[in-house]
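Working notes for the structure below.
Note that one protein chain of the assembly has been removed; the remaining protein chains are unaltered in position.
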Amino acid sequence: MAAVVLNDELNSTESQEIVQRTPKEIAWGRFKRNKVGIYAGGATIFFLACSIFAPLITRAFGVDNHTVYEGVLNEFAMPIGPLGGISWSHPLGLEPGVGRDVFALLLYGSQLSFLVAFISTFASITIGMLIGIATGYFKGKIDSTIGRFADFLLSFPGTFMIIALSLPLVQRVEAIGLAHENAARILVLVIFLVFFGWTGFYRLIRSQTMSLRERDFVMAAQAMGASSWRIIVKELLPNLWPTAIVFISLSLPGYIAAEATFSFLGVGVQAPASTFGLVLSDAVGYWRDDPAYLLIPCAILIAIVLALNLLGDAIRDALDPKAGR
Amino acid sequence: MLKYLARRLSATFLVITLVSMSVFGIFAVLPMDPAALTCGKACSAPVIEANRHRLGLDVPVQVQYGRFVKGLFVGRDFGEGAAAFHCPAPAFGYSFNRHECVTTLIAEAFPVTLSLAIGAFVLWLSVGVSLGILAARRKNQWQDRAATAFVLVGTSLPTFISGILILLFVALKFNLINPIEMGRWVSPLEDPVAWFRTFIFPWIVLALLYAATYTRFTRSNVIETSMEDYIRTARAKGLNERDILRKHTLRAALAPIITLAGLDFAGLLGGAIITEGIFNLPGLGRLSIRAVLRDYDLPTILATTILAAVFVVVANLLVDILYAYIDPRVRVAS
Partner (left out) sequence: MSGLKTSRRILASTAAIALAVGVTVASGSSANAAEKPVTGGTLYFITNAEQFDHIDPARVYTGRDIAFLNSYLYRNLVSYKPVAGSAGSSLVADLATNTGVPSNAAKTWKFTLRAGVTWEDGSPVTCADVKYGVSRPFASDVITDGPQYLVQALDIPTEADGSSVYKGPYKKTGQAAFDKAVTCSGNTITFNLNRSFADFNYALTYPAGAPVKASKDTGDKYDLRPFSNGPYKIASYKIGDQLELERNAAWKKSSDTVRTPYPDNIVVRFGLAEDVRDQIMLEDQIPNTASLDALQPANLRAFFADPTKKDQRFNVYDPYVRYAAMNVKKGHMDCLDVRKAVFFAINTQALIDLSGGREFYGDPGDNPVKPVLGLDYKKTTGNIHDPNWKITGNPTYSASLLEKAKTSCPDAYSRATAADKGIVWDISNTATNQKAAVLIGDALKAAGINIKFNFIPSGQYYSTVQNRDKQNDISSAGWGADWANASTVIPELFTKEGGFNLSQNWDDPAYAAFKKKSDATKVETNRAKQAKGWQELSQYVMDQYWIIRPVFSKGQEVWGSKVGGVYYWEPQGNFGFGGMYVKN
């Protein structure tokens, strides 16, 4: 794939002055020219930094995600003040009924969302990569068996099975003592997301491996008597990484949205932890009285997913200009 | 062709058997005891045993599976003595929670899910494909940018968020739905207007997501195809743009979309859990979720899971056959 990229770039009119640039430099150069991508990248880094440094940021604002603030709710347990109690001390308002700080809840909540999304993505990638390369390179019986199995998995109603099976599985995980409470719930959710999610990447890698296998440079290596291991590591992997990066950048927003959806449906983490899905499922009951409590988390979640999507598009355009155009 | 058909059909049958067996297996090994959930109060061992027997869970899982398969072909009897009754074939089991044969429940829910799927399908396909073509033809003009913006918003809005926002801040806020009739099943043959009103918002919510994906997909396919040599040739021969698009570009560009659409549609037939939940539609998605959350109503859970998988498998078969029909090379290759 990288070779294709290189040729395209050299043939194109805009890059005549370039004589020797690595594919990486070319991709980066192309990415830098995409303003939307730069902004999306900036926004993504901002959201990630907020999430990672949630403890520091909340301390700077003088709030945290577990304190039940006093005197911020009226006698009906609704936030005092406009827009759900937005003020200098509570920048995104307060949680009705309880009185925790929404800003802190969402910051810490985004940690969980990113955690689930990153683990799921990397686990899917690892599994998809290993199996994809193995089946694509060696072909044969294993390839057709695994291909059938992947087709088979795709036929199951994944969303429903996650909902139906998560409670009993969490109980089992806790009984074994593998993990407890929210850790167990996150583990089960991630396992499910990966279980139903690796096939997409596997197919992509498999088909790429199959086409790379027929390419001259691989043939040449084989002719020179290189071992399969060497060919995979030295020849195939370097050519597969752009695909992996594009896939990661496009999977992340999907997994963030999926985590929010499942916690909204009651699968996944539970109080006193918070995630976007939990806050939103709670906020629906207050939409008339406190619409800000619903709309603010909605807007932030959409912004995160949007930023990641835009970044993913930009990365894909940079690494593989043919795909999106 | 016939040989190919026979081969594909038997493979599909095998997959369906495997799917149903695995679903039975998965739910059987879980530490969930539906019998213990049927009686809470003074749930003495004999009462639990009696209920386990009543639910048919007192025998090994392979026997349960055997009864299930048999029931599909010859129907099934439940209960004992004067309280016995029969579910006619194809019997998916009996829901003691709903006091109905599961087949009846599915038959009631299916038209709802089908209506939802068809309407959303038509909407997303027409919007997605036409927007994609427009964007491709007006590449880098404002139409393309607008389409790109639509794609971004559509793909970045989780269904539960667009569903809630549309329900609360559009449908309810402006009284666009008859609230007491919301989500009620009305046959389009009896009252097409009421049917349309029931489904229009759910269609929009579902279509929003899919239309975005299809716009993106159509756009890139059309652009890619229009750069193919034979299109250049056609253009060089002096054919006008409209004919090129209609006769050459679209034919090639839309074929993979049909495949994708077939599978997406089949996926929806298993039940759109979130959309049905938010808009109170009594379809297969709500039937299955209710079965999980209320009583862990195993016969309903098994039946809806298996059915959803069967829809996808069958859709795969149909798409493959369609392809084989279009492209004879496929028949030989697989």
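To keep things simple, chains are lettered A and B as they appear, and every chain counts its residues starting from 1.
We take it that contacts are C-beta pairs under 8 Å (C-beta built on N, C-alpha and C of every residue); 3 or more make two chains touch, one makes a residue touch a chain.
The shown structure was predicted, so the numbers you read here are calculated from the model rather than taken from an experiment.
Novice: Of the residues listed, A:40, A:278, A:301 or A:315, which one is in contact with the missing chain?
Specialist: Looking across A:40, A:278, A:301 or A:315, the contact with the absent chain belongs to A:278.
Novice: Of the residues B:72, B:278 or B:307, which one touches the chain left out of the display?
Specialist: B:278
Novice: Among B:71, B:183, B:202 or B:262, which one touches the chain that has been omitted from the display?
Specialist: The single option touching the absent chain is B:183.
Novice: Considering the entire assembly, which residues of chain A contact the chain that has been omitted?
Specialist: Looking at chain A, the ones touching the missing chain are residues 66-68, 73, 75-78, 95-100, 167, 181, 266, 270-272, 278, 281-282, 284-290.
Novice: Considering the entire assembly, which residues of chain B contact the chain that has been omitted?
Specialist: Residue positions of chain B that touch the missing chain: 36-47, 50-51, 53-54, 78-85, 96, 98-100, 108, 167-168, 172, 175, 179-180, 182-185, 278-280, 282, 286, 290, 293-296.
What we mean here is this: only the chains that are shown with their structure count from here on.
Novice: Quick check: how many Å separate the C-alpha centres of chain A and chain B?
Specialist: Averaging C-alpha atoms per chain gives centres 25 Å apart.
Novice: Which positions of chain A touch chain B when the two form their complex?
Specialist: Residues 151-152, 154-157, 159-161, 163-165, 167-169, 171-172, 175, 253, 257, 260-261, 264-265, 277, 280, 284, 287, 294, 298, 301-302, 305-306, 309-310, 322-325.
Novice: Which of the residues in chain B end up touching chain A in this complex?
Specialist: 15, 18-19, 23, 26-27, 30-32, 152-153, 155-161, 164-165, 168-169, 220, 223-224, 267, 270-271, 273-274, 285, 288-289, 292, 301, 304-305, 308-309, 312-313, 316
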